[in-house]
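One chain of protein is taken out of this complex; the other chains stay put.
Labels run A and B following the written order; every chain starts at residue 1.
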Amino acid sequence: MVPEAEFRSYYGRPVIKGPVWKTPDVPVYLFAGGLAGTSAVIAELAAWTRRPALERASRVAAAGGALIGVTALVHDLGRPERFLNMLRVFKLTSPLSVGSWILAPFSGLAAAAALSALTGTLPRLGRAAGVGAAALGPAMATYTAVLFADTAVPAWHEAYPELPYVFAASAAAAGGAVGLVAVPLDESAPARRLAVAGGATELVVERVMEGRLGFVGEPYREGRGGRLLKAARLLTAAGTLGGLVTRRSRVGSAAAGVALLAGSLLTRFGVFEAGRASARDPKYTVVPQRARLTESA
Amino acid sequence: MAEAHPVGFQWVMEAKRRGATVIHVDPRFTRTSALADQYVPIRAGTDIAFLGGLINYVLENEKDFREYVVAYTNAPAILREDFEDTEDLDGLFSGFDPQHNTYDTSTWQYAGAEAASDRRDTESDTGAAAENKNKESGRGDRMGAAGAVSARPELDETLQHPRCVYQVLKRHFSRYTPELVQRVCGITPEQFRIVAEAITRNSGRERTTAFVYSVGWTHHTVGVQYIRTAAILQALLGNIGRPGGGILALRGHASIQGSTDIPTLFNLLPGYIPMPHAHAEQTLDSFVGSDAGTTGYWGNMRSYVVSLLKAWWGDAATADNDFCFDYLPRLTGNHATYQTVMDQIDGKVLGYFLPGENPAVGTANARLQRAGLANLEWLVVRDLSLIESATFWKDGPEVETGEMRPTDIGTEVFFLPAAAHTEKDGTFTNTQRLLQWHHKAVEPIGDCRSDLWFYFHLGRIIRDRLADSTDERDRPLLDLTWDYPTEGAYDEPSTEAVLREINGWGPDGRALSSFTELAADGSTRCGCWIYCGCYADEVNQPARRKPGSEQSWVAPEWGWAWPANRRILYNRASADPTGRPWSERKAYVHWDEDSGRWTGPDVPDFEPNKRPDYAPPDDARAEHAIGGAEPFIMQSDGRAWLYVPTGLRDGPLPAHYEPQESPVANPLYTQQQNPARETYVHPLNRYNPSAAQQGSQVYPYVFTTYRLTEHHTAGGMSRGLPYLAELQPEFFVEVSPQLAAERELEHLGWATLVTARSAIEARVLVTERMRPLRLDGRIVHQIGIPWHWGPNGLSTGDAANELVSAALDPNVHIMETKAATCDIRPGRRPRGPALLELVEDYRRRAGVSERTGTEGATTR
Partner (left out) sequence: MTPSRNALSGPLHDVATDAGYAAPPERVGFFTDTSVCIGCKACEVACKEWNLVPEDGLQLTGMSYDNSVALGADTWRHVAFIEQTAPPAVPEADGDIRWLMSSDVCKHCTHAACLDVCPTGSLIRTEFGTVVVQEDICNGCGYCVPACPYGVIDQRPGDGRVFKCTLCYDRLVDGMEPACAKACPTESIQFGPLDELRERAAERVQTLHDAGVAQARLYGHDPDDGVGGDGAFFLLLDEPEVYGLPPDPVVTTRDLPDMWRRAATAAFALAVGATVSFLGRRP
């Protein structure tokens, strides 16, 4: 449906308020959280299939990602000293509440698992922690899509059907990329498979999403958001292809991995910027709503 | 009204809710226009033409309320044969003296009548004012009769006599047609027709129409005549003294009504008694005799004056010493504010008190004001913050241009912080003469003190120092009653005690209830006769707050209105000559035969038991000389004056004159401006050339000054407050898109505005609410300038009063701020000496001289 070219606004001012979240804090958290979540899963699967290098690298990635994520989130708060207030309540209507209750135990468990694996102490407890982290891992990767979509920001809210899949795939690509970068070729095959699958899926789902969004998807194609997402797509494509053809090259694999990691990071930045842009320009709020009213009239 | 009186405007909204039609006439489309049913754009300074057009419409179409006009106005009065109208003399009335730019008003009288006080005062002025034509002439300053006539006029109640007021009026306004209104005002015949039909349809027995105005009508060199035109129109339509009618003056400050009642004006005593003159009226008898007409309530002038003198000098005032009449200060000439400023510049004024007044930015021709302030020995400023009048000497505009150096300014400035209205008790008297008490809510902080505290203790200290003096000169001060009780940690004088003294008390010491109780033998004291009754029964009447829902719709128990708590003046006119209401719908006060009294929801503005058919005997005096069917009791003939035979200095009838500065040549008469207006010749007060004069195209645009809701006057009370400053944070001017295009002005850009006085800069707001006017074959642009800014405070900017000149209405010496001319150009103004060069460059191009704009009678 082609939206009206003309619309009215109050001096061209935004109707809603865009996120006050800081950048790079929040995009970095999205990336680190997705990376950490997937890594936790990979770590358990690696442990189960006896791939110690992959397991170790993934444990570190899970813990490290969680740590970076928590730091970024607390730093982003207006009143950082009150971060514990996140755990005052558990609200299903608040993806940030749910997320806090995912992130808090995940960080603890992933850190414990990583510490245990690296130092060799309390291996059984460490393993149990790892399993716990892995159970929470996929949620870490996808709840952030709900976090963004559960707002009035047009480019985010309207994207809610596909965004969880985009973030999941992007997380898969990033988690797998850790293996490509940090693990010898003889253990990294599953990571490679996951990375390539993630990268390819992400590219496809993103295209589908933008196609369905139409007018409201404009910020994903234009402006700063558009540029970041274009770069992200290029890097993800390069990394995906690279992952396919560098089975025998450690260096090539690492390069592919870095490309995938960068692509995953830039995807989050791109989505963030696209959201801001869609909040700033009143047309993205007014035009679809006005069209909706005209249709139902 | 919505801009400057938003709280009062709620009553207009209430009226709208009940079906009233609201018409707004203004050079700008304001927040009032937004809520009005009809908005009529008008060229600033042309309301007399517009109202005159309405008068002409009423007369030509015989839409006047005939019975009311014949019985209650002086329409039937016959004028002298030698009276000549502006139609005869191309814009002048008979009796104009071109040497002095004044009128000898004797030819304006009724046939056969003599004016009680009509002397031309030839007091000379000195110094800078000598060049000027300001003279004290007839005493036009009092309400009511103002130089009452001593005999009744001849009447023609058929209104056919060629010299009766009705016919003179008709002829006088005969050329004020809708087409002329368009030529002068820029109002289309269609717009005019809608207004004319609306007001005539809504006037008469069953309906009344009200006019509401503020300084948009008074700040003109013809300001008083503006009001007169509205008065004529309303009197013709029968809208005076009746509910829903009237002409309501909205004031510029919370208690400016009070400031003329208990006056801060140089030429008035409390209750509109004129100030006595130094060289005339040496005795109480001559003072009272010359100013009291023999008819009307002014006939009791002696009682009012004696009671006032007793209030002030108490026991020292006795019959033997004329009740200390000699102690009263005297006028020696024109001591009005602009004359005083000229005298300051001339070095004739040593000291100056500025309590809550900020002339450095708040009074017309701010440069002239500051020149005066810089030439004093001492200046006392009392205000809530350091206003520009207190700081001009160190960082005023003249310091920036280099014209003044702080070291050279001899004025010693004392700044004394003042208490705000929430920090003291007192009254406000607002436009409908309503006194409302306000209670102190908090103690003032630090050294802030009320004005009452200041003047009381200043007086106390001076009296203490003079206590042992044997000099006769000091007796007036020492004999004053100065014994108000004080209370609290600061020894604050009791405001209620002052109110009670204003109310007055009788020989038994009990508070009086009515000014009719005032005696001329010294047995009563009363600080202001029109306020007598405000403390009746020892009750603070202004403090009453009975909710409207618990009393009649007139709500007489909310506050107290002078005189006598009467809410509508002249309300006898709400009944016909026989005493019956004109209609049930508009019944207000009527004669009740059974009880032999006038009754109604309001205090009748009439002797309570004077019968409607009372005919006064020939030798009757004062109120007894007013007949039972003569509602306008303050007039000596008991009638509303369509034509003013005596009391005004610039005409018995209003005529359209152009403002002091105008790009338009008067289409009606050769006489361009008000010939009797007051101008000042001074290098700091040069005028722009007008109309067809050479050089007028240098200042081609009309500008008008006005207020915004968010700020107050020159901003001393609002620009320092963050919550108000952020609502209108910067000085701006409003221009139409067409003017912006013509002068390359950008929305939110800067502009410089120039007159012969000075130049200022402002941000530009381009808005379609400002409309170019099409009149007389050309486009006239108007620029809107809010006058709230000055250099001090949180929100600062140039002052509009830098542009405005001192040119005054001759009756009340009020300046013309509402219509003048200027140029506007894009960009910021030059600073330092370059500013003076810019202004001088304009003057040169326009050929401005000391004579420009000072002509009385003009020739084309």
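As a convention for this text, a contact is a pair of C-beta atoms (placed from the backbone, for glycine too) under 8 Å apart; a residue touches a chain by one contact, two chains touch by 3 or more.
Model, not experiment: these values are computed from the prediction.
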Visible chains that the absent chain touches, using the contact criterion stated earlier: A, B
Residue in contact with the excluded chain [from A:Gly65, A:Pro164 or A:Gly270]: A:Pro164
Touch with the omitted chain, as defined above, among A:Ala72, A:Ala129, A:Ala177 or A:Ala191: A:Ala191
Residue of B:Leu724, B:Leu745 or B:Ala846 touching the missing chain in the full complex: B:Leu724
Residue ranges of chain A at the interface with the undisplayed chain: 7-11, 13-21, 37-38, 41-42, 45-46, 48-49, 76-80, 82-83, 85-86, 88-89, 91-97, 99-100, 137-139, 141-143, 145-147, 149-153, 157, 160-161, 164-165, 167-169, 171-172, 175-176, 185-191, 193-194, 197-198, 275, 279, 282, 285-286, 289-290, 292-293
Those residues of chain B which, in the complete complex, touch the missing chain: 2, 6-7, 9-10, 13, 29, 31-35, 39, 188, 708-710, 722-730, 732, 747-748, 763, 765, 767-769, 771, 794-795
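The rule is short, and it goes like this: only the chains that are shown with their structure count from here on.
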Whole-Å gap between the CA centroids of chain A and chain B: 73
